[in-house]
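In this view, the complex is presented without one of its protein chains, the others remaining in place.
Here is chain A:
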Amino acid sequence: MTGYIFRRVLQAIPVFFGTTFLIYFMVFAMPGDPVLALFGDKTPSPAVIEQLRQQYHLDQPFIVQYFIYIGGIFRGDLGVSFSGQPVADILARTFPVTIRLAILALLFETVAGILVGLISGLRKGKLFDASALTISLILISLPIFVIAFVAQFVFGVQLGWARTTVGPGAPIQDLVLPALVLASISFAQIVRLTRSSVIETSGLDFVRTAYSKGLSRKRIIPVHILRNSLIPVITYLATDFGVLLVGATVTEGIFNVPGVGNTLYQAIIRGEGPTVVSFVTVMVLLYLVVNLVVDLLYGLLDPRIRFVK
């Protein structure tokens, strides 16, 4: 088990170098001069431009820039954004907000998604099932920004249940509506996945055997049907975390959440190499950690894939 975790952590090393290199290269290859873009319509003096270029190592060849950046990371220095703030500070300020948002969304989509999916699967073809299928289809078909605007308008403006934008410090109560929006598509996917999985499991031989042993339906549903049905759902959750982070960029923009998505979007527009790379790298590492946790969870649910001791 510990050996397995160790191997997985080792695997993260090439992924770290690969992603940072690729992203650094992409930012470098973006058209436009980031220094000139900084000044907008004004024309700065050549001396200032030269000074800025040197400060951000923009006068060096790409590969040198990359290694200067990587070297910085190992000294604990993630570089400085164009606005003069250390990237590490921006990370520390924005990540907690986004993680709070993501966890809230994850909580909602798993709990509600599995519950609705389970009931749907057990009542296949009934009214509840048909409604759940229709609603989930609508949610899957709509782009997230449409859902976001509609939710903002209905719950924020018309009903006044929630604030349309998130206030400073991003308190939890303000994050509920963005989290629901963020979770909506994954929620619909989980409903459908759980439903079909429950239907499939219900027809398996061991469920009939469980009934033949004299067990009640009340016991069979959670113990023999739900647990087995969760295995594909857990697999989905692992890949879904990435979708959640991407979705966060859009949702944060609409609800004005001071999180990673918003900041990253601004940094990409400005071509701030160090900021973009640092943010994406942290996201990638987070993604790897979540996947590792999900894989361990997977082994917990299904003894057949428990790891070689």
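In this section, a residue touches a chain if its C-beta (ideal position, glycine included) is under 8 Å from a C-beta of that chain, and two chains touch if they have at least 3 such contacts; residues count from 1.
Note that contacts and distances are computed from a predicted model.
Participant: Which choice in "Alpha-E domain-containing protein", "Cytochrome B", "Lactate utilization protein C" or "Peptide/nickel transport system ATP-binding protein" gives the name that UniProt lists for the one chain left out?
Facilitator: For the chain missing from the view, the UniProt record says "Peptide/nickel transport system ATP-binding protein".
Participant: Going by the contact rule already stated, which one of A:I73, A:L215, A:V282 or A:L297 would touch the omitted chain in the full complex?
Facilitator: A:L215
Participant: On chain A, what residues meet the omitted chain?
Facilitator: Residues 203-206, 208-217, 219, 223-224, 227-228, 231, 301-304, 308-309 of chain A touch the chain that is not shown.
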